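Dropping the structure in here first, questions after.
Every protein chain except one is present and positioned as in the full complex.
After this line comes subunit A, so read on.
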Amino acid sequence: MSLPKSTSSLPRLINSRSAVFAITRPRLSLSTHTSTTSTSLRVGGAGSITQSRSISTSRRRYATEAKFDPDSVERATDEVDVCIVGGGPAGLSAAIRLKQLEQERGGDELRVVVLEKGGEVGAHILSGAVIETRALDELIPDWKELGAPLNQPALSDSMRFLTEKSSFPMPHPPQMNNKGNYIVSLSRFTAWLGEQAEALGVEVYPGFAGTKVLYTEDGKGVKGVVTGDVGLDKDGQPKDSYEPGMEFHSKVTLIAEGAHGSLSKEIQNKFDLRKGKDPQTYGLGIKEVWKVRDEVYEPGKVVHTLGWPLDYKTYGGSWLYHMEDNMVSLGLVVGLDYENPYLSPYKEFQRMKHHPFFANILKDGQCIAYGARALNEGGYQSIPKLNFPGGALIGCSAGFLNVPKIKGTHNAMKSGMLAAESAFESITSSSSASEDASESENAEPIDMSGYAKAMENSWVYKELKEVRNLRPSFHNPLGLWGGMAYSGLDSLILKGRVPWTFRNNWEDYETTKKASQVKPIEYPQPDGKLSFDILTSVSLTGTNHAENQPVHLRLPEEQGARERHTQANVSDYAGLLGRVCPAAVYEYTDAEGSEVDAEGKKFVINSQNCIHCKTCSIKTPTQDIKWTVPEGGGGPKYSEWDKPSTIKFPD
């Protein structure tokens, strides 16, 4: 029952445009089912102040026979200039840049709203991470004085190749040179960006998810988003605490949901933004943070590994970064184009920690955090068209991660900044053209193609073009070996100056082989000291979703969808979802009689465990799992772990 928390702790001037704010919720007479209580309270009498509360905080009771239709509910609406879905580095950089431009150029005050589904800014942010400060230096040059949590410079970097029992150093591509970069908690850094945004007057609303796109009358443009309804029970019926979501009508809508966002997916389909582009491919990054003994702690050390435990056909590798305060961030990225449905990225990671290279560091340490998230691997070839009428995709929603560098934050931030500049130009020029607010309702949706062009000419695209062939070069019969050979050549000598571009030919789910074509993989049991069972790890994410809400992981609505899913996944793919999900959401449990969905198994979705990594939506072979946004404020709480906290070291 935790309430979404407003992070507004600074006085803020609500500009005059909020007067347009209209509550259009139904009052007493709208429906015979409703029994609203108290819409306005007039208290008169000598000496007392008349109070009129025109906002209805009533609770509607719906007849239980009527099936509740969320589309029929009237919602509060608000007019803003820019609505940004997602409070990550891209979204917040865009917001900050907009406010900076407003201050530099003067003119009307812009209303910029950031919607973030996590309980706080940073709660859903997970990354290694070693960040390049290129974009931050442009956005906030005095970030050090302002207290940005970039405290640990990267002091050394190395790459190792692991075999089952040993490891040896290997050369790494020059892109992975980390001089000048910082090892950070991206979650904390994002929280700091959120504070900077609020200080500039951005309205940041954590705990509110953008769940639906609003289209213009003719359906050809985007006019805003709707936040999620809260207080629906698991059958979709309103409870006493029901509050409908709110509509934001914005001149520009920026989608900054991160990799494989739900609204991004919808918009890319609707406006055909992927036409002529390669499919986006992904990796799943699984991370833990450990507190380690002084003897093995080397602050600033950056290590990446290739090889064991992944086989030569599976793309992936690990990282180990020594952060501040005896804390070490380590993890494994597994390319989701892996072939073997028995592969469990989680268990690969757990067994990897037993390798002497990792075990020596983690021995007698304490695991204090765990998380996982899908990340983009498609690179330049997979970037969709970035703009659509009324908005644009920024950050990992589009996909600017530089895979060989394993860095995307600087690109995401830069994309946010460029989108802000384009949006600012369009908004200020269109508002000077039409002063009347109502006229702008019917105005043409803003064209953000200026942003797409700016990106093409930016250092982001330059660096992505240079490395465009490295990751796809792993799609060859020799797998890892071919990839490493080519990558060595390209990154050191050719530097992408070649006429060819390797393509990402397949979606990740398409490359999965059938269970009958591969051998099952035997994983060791966790020992509870270095490796852990998945439910223990999930509890370390702090994830929670309010009970009794609709399950946010949706099968298609048609009759028999569940049975068909179970049939195909169990017989052909050995229950892949149960192995790939890093939060133990999906299970194909043994069942009997009427409980069976197919093949003697029941498909169980433990949606409360979900950590919003999006892997299920990417890798399900039958592609019939749709990830939708649950009630705002739920999901993991990554921000609380990566602080230099006062945790007592175990004796």
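As a working rule, contacts are C-beta pairs under 8 Å (C-beta built on N, C-alpha and C of every residue); 3 or more make two chains touch, one makes a residue touch a chain; residues count from 1.
In the analysis below, contacts and distances are computed from a predicted model.
This figure omits one chain of the complex; the name its UniProt record holds, of "Coatomer subunit zeta", "cinnamyl-alcohol dehydrogenase", "CCZ1 homolog, vacuolar protein trafficking and biogenesis associated" or "Probable electron transfer flavoprotein subunit beta", is "Probable electron transfer flavoprotein subunit beta". Annotation: of A:M246, A:L330, A:L343 or A:M417, A:M246 touches the absent chain (contact as defined above). For the chain missing from the display, the contacting residue among A:Y205, A:Y342, A:Y451 or A:W627 is A:Y205, taking the whole complex into account. Check A:E102, A:E120, A:E257 or A:E288 against the missing chain and you find that the one touching it is A:E120. The chain that is not drawn here is touched, among residues A:N544, A:Q567, A:N606 or A:T628, by A:N544.
For subunit A, the residues touching the absent chain in the complete assembly are 1-9, 12, 14, 18, 21, 23, 37-38, 41, 43, 45, 48, 55, 57-59, 76, 78, 119-120, 203, 205, 208, 227, 230-231, 239-241, 243, 245-246, 539-540, 542, 544, 637, 639-640, 643-649.
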